[in-house]
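Right after this comes chain A.
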Amino acid sequence: MSFLSYAWGWLRAPVQWHGSDGIPIRILQHLGYTGLSLLIAALIAVPLGILIGHTGRGALLVVNVANAWRAIPTLGLLVLAVITLGFSPLAWLIPLVVLAIPPILVNAYEGVAGVDPEIRDAAQGMGMTPWQQVLKVEVPVALPLIMLGLRTGAIFVVATATIAAEIGLGGLGRYIIDGLASNNYGEVAGGAALVVVLALVVQVVFVGLRRLVVPAGLRKQERPT
Partner candidate 1 sequence: MMWSWIPSNAGLIRQYTLDNAYLGIVPALLGLVISVPLGIACVRWRWLYPPVLSATSILYALPSLALFIVLIPYTGLTDTTVIIPLTLFSLCILLPNVVDGLRSVPGPVRQAATAMGFGPLRRLVQVELPIAVPLVIAGLRIAVVSSISLASVGQLMGIYSLGYFFIDGYQRDFPTEIVVGLVLIIALALVCDVLLVGARRLLTPWQPRRARRGNRRVLRGRAVLEVPEVAA
Partner candidate 2 sequence: MATYPIRFLANGCVSLGRPGRWAATLTWQRGAGNVPGQYGLDSKSRPRILAGGAPEGHVLITFEGVTKRYPDGTVAVDHLDLEIPVGQTMVLVGPSGCGKTTSLRMINRMIDPTSGRILLDGQDIQQSDPPDLRRGIGYVIQQSGLFPHRTIEANIATVPLLIGWGKARARTRARELMELVGLEPQMASRYPYQLSGGQQQRVGVARALAADPPVLLMDEPFSAVDPIVRASLQDELIKLQSELHKTIVLVTHDVEEAIKVGDQVAIFRPGGKIAQVDTPERLLGSPADDYVENFLGFDRGIRRLSFLAASGLNLTDSAVVSAGTPAAQAAQAARRAGESWLLVVDADRKPLGWAAVDELESSPVEAKAGGAQLMAYGHTFDVSSDSLRAALDATVLSPAGQAAGVDDLGRVVGVTSYDRLRTAILAADARSAQADVTEAAAES
């Protein structure tokens, strides 16, 4: 049987859609973990990236982060967190946030640091204070990349949250892990299918968000999706 037939077979069953292990709950959980981690990561990484991009100090940190972060295995980090922190919310929150920070940080930095020096010059020449330069000029110009960083971060958080089911987290990964444990490929397939759809929906949301947030004049600058 193909993947789709397994998945469909499992998804069709009405029992999946009810109860505390039901699909709607799991979806909400997954979105919850994603949203929370992304929010915290953004709150840390966006201002930090903007700061480093504007002042230029600490760029070395960003360089190293950019080159190194992909090497960190998500499973390893999750498992380590649980072992050291026990089954507290921090055990999954910290790894999720840690893995979401690099793409957001690097892109925020690139966005601000990559602002055309002539634009910066003009802003300063107009008499803007550094704060004004950052808020009124550099951040808006960097917005496309900041949004892209958030979107990329979302990709990784959704994926990591799926794996985090291994350490007991809820969400759609639950189906995969439980299904693997009980050799129920239908459940596994169904879970995987849902995760795929969720990931795509999240991407679409971010694309739409970008359209809302980024001014039309800047949208053209980035290469097309």
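Rule of thumb we're sticking to: a contact is a pair of C-beta atoms (placed from the backbone, for glycine too) under 8 Å apart; a residue touches a chain by one contact, two chains touch by 3 or more; residues count from 1.
How these were chosen: all candidates are chains of the complex that A comes from, given by their letters.
The structure displayed is predicted, hence computed values, not measured ones.
Chemist: Pick the one that touches chain A in this complex: which of 1 or 2 is it?
Modeler: 1
Chemist: If we count contacts the way the header does, which residues on chain A are in touch with candidate 1 in the complex?
Modeler: Listed in rising order, the residues are 1-3, 6, 62-63, 66-68, 70-77, 79-80, 82-84, 103, 106-107, 109-110, 114, 145, 148-149, 151-152, 155, 158-159, 162-163, 166-167, 173, 176-177, 180, 185, 188-189, 191-193, 195-196, 199-200, 202-203, 222-225.
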